[in-house]
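With one protein chain removed, the remaining protein chains of the complex are shown where they sit.
So, chain A:
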Amino acid sequence: MDNSAPDSLSRSETAVTYDSPYPLYAMAFSSLRSSSGHRIAVGSFLEDYNNRIDILSFDSDSMTVKPLPNLSFEHPYPPTKLMFSPPSLRRPSSGDLLASSGDFLRLWEINEDSSTVEPISVLNNSKTSEFCAPLTSFDWNDVEPKRLGTCSIDTTCTIWDIEKSVVETQLIAHDKEVHDIAWGEARVFASVSADGSVRIFDLRDKEHSTIIYESPQPDTPLLRLAWNKQDLRYMATILMDSNKVVILDIRSPTMPVAELERHQASVNAIAWAPQSCKHICSGGDDTQALIWELPTVAGPNGIDPMSVYSAGSEINQLQWSSSQPDWIGIAFANKMQLLRV
């Protein structure tokens, strides 16, 4: 009890909460700073056609998160992923680009000065049908920002040229649904699948892919993939219904360099620190967000996380802001919380 008061006090100063009218799943930090603060996009998760995307404004000085009602708009089906355009994308207009995936890949222009959200394009990767195969996730290439890669439950990964709104290339990436995709370089990406494998693709050699990991139990799906942008040798993945975060070294395929096993329930989300090559954050059904520091040598008893945050409910989403590396965003139930690292 003596400890609870200081924790409560310090927590209110170190965490900011946004209460949404509906459950939240997807979220994204903007790399641009507008007049009213940094923008955050959150997507609702209603198992229905009618869903929404809200744009929030975060002021770290006053520790406030405010919704921007004029920048709230409808989205068909819950978005599976949201991303703002990387800072390397130079655009003549002052607006910020937001991409959302789900039934289609959609591009939106967020213009806070004029308080408008304009749909720019709806992209379909299916050549034979008017319906796009549902997209589970995507990643925006920050080295070549006109390139964006999506992954789908139809086993394919699609690389888009978003300036021309066309498919640049499409690869049959896996044997089952592809759950996540991540860029490493301008032409190199990796993906994880329900077939339990992590594969690396090079657009300069589309006929081949390299399997760098397969889950130990056959056909245990892999859910998420995070590539360490500070040290491209390392990536992290998580297995469905597993409390492990698997750290991979692409130079030694099939043998993970570490398995982080301190969550008490399934892990749902992982994110590398944007400005450190040794730190990674994970969130899971045990309502905890853990920050890990990877040692150079693994100890015999396994690796303990550095620090922990307990949310009020299962954590579904986790993002580590690259424009504000002091802050981690998590989504659980109908709340979005910003946590000071």
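Note that in this section a residue touches a chain if its C-beta (ideal position, glycine included) is under 8 Å from a C-beta of that chain, and two chains touch if they have at least 3 such contacts; residues count from 1.
Following the convention adopted for this analysis, contacts and distances are computed from a predicted model.
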Omitted chain (choose from "Ragulator complex protein LAMTOR1", "Transcription factor bHLH92", "Ribonuclease" or "Mannose-1-phosphate guanyltransferase alpha isoform X1") - UniProt protein name | "Transcription factor bHLH92"
Among A:54, A:103, A:139 or A:195, which residue is in contact with the omitted chain in the full complex?
-> A:103
Residue touching the undisplayed chain, where the options are A:29, A:108, A:138 or A:309 | A:309
Which of A:109, A:144 or A:293 touches the missing chain? It is A:293
Among A:36, A:210 or A:264, choose the residue that contacts the chain missing from this document, as touch is defined above.
-> A:264
Identify the residues of chain A touching the omitted chain, counting contacts across the whole complex.
-> 6-7, 9-11, 13-15, 25, 45, 47, 77-78, 80, 102-103, 129, 131, 133-136, 153, 177, 179, 223, 230-233, 240-241, 250-251, 262, 264-266, 268, 273, 275-279, 285-291, 293, 304-310, 314, 316, 339-341
